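Every protein chain of the complex appears in place save one, which is left out.
Presenting chain A:
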């Protein structure tokens, strides 16, 4: 399979569109946790209960369409190879927990991969909805519609006092986790973000790196999400998150301007060095890839690099992960082989870009 076709199939269709503020906000996500009233939660439920839920949801929702989310496909975890599950994880369509721990897990995924409903993960149902760029309001609105649509067939576990009942006490109430994925290179470079995080935490919001482990944020990509789910309405939660994200966008743009004014040559040097590495290296680790991609994307946003499409950061962050590389190679790869394959995939991707110019 050629690279172009591979990329077309690998990148979720919705991710190819630009959303509002997409120079900084890569995507917005809404997740709602729901449970069946009658069945024990998946962590302690027996096979019979979990099979019952799988059977019911497959019967009611497989191949169904709702609004723009067409042809939900019911995928059982037990039918997938480990590498196929890993690819779904790397696309953020399912969680690592569903892939590794949920024997009776499944997912209903829409054709455009914008909606994914995880089944028998920690809760019976965890629906998530993605939008490109900064579109939390719209994402919430549509997630509510999907929720209502599911509720026509399902008796949700709901309590007047506690709200939607979930397996973990940290999700009870709205069951909502709203998150925004942001590319914040200037705030990270100038170390301003670290100083902003404590204030953000005080609002009941969390900032963390989405790629990489622990506190490290590969590619300067950060996820901002709500922690509190009880006692605040969904709209209030979204409003808080929105105002913080707006502030971060403003601060990031400001930091970029200052960087350009104060150290233009250094910045330009850094961007083109990274560009050179991506275009010419023969062996490259994921960490270096992420750093260079972040620099190149910043270079595109600031107008230093003009002949490469913006989507290269989103695309290559996904494609250069271990499972995708192995799928492209069509075999298992050792870590060193992965670094070689990663370098060659990136080079090919850049060549593709130049070809498109003519």
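To be clear about the criterion, a residue touches a chain if its C-beta (ideal position, glycine included) is under 8 Å from a C-beta of that chain, and two chains touch if they have at least 3 such contacts; residues count from 1.
Going forward, contacts and distances are computed from a predicted model.
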What is the protein name, per UniProt, of the chain that does not appear here: "Protein-arginine kinase activator protein McsA", "Cytochrome c oxidase subunit 2", "Metalloprotease TldD" or "CO/xanthine dehydrogenase Mo-binding subunit"? "Protein-arginine kinase activator protein McsA"
Filtering A:105, A:132 or A:163 for touch with the omitted chain leaves A:163
Candidates A:21, A:90, A:122 or A:295 - the one touching the absent chain: A:122
Write down which of A:52, A:133 or A:204 is the residue touching the left-out chain. A:204
Residue touching the undisplayed chain, where the options are A:51, A:79 or A:155: A:155
Counting contacts across the full complex, list the positions on chain A that touch the omitted chain. 35, 37, 39-41, 43-44, 122, 144, 147-148, 151-152, 155-170, 172-174, 176, 204, 228-236
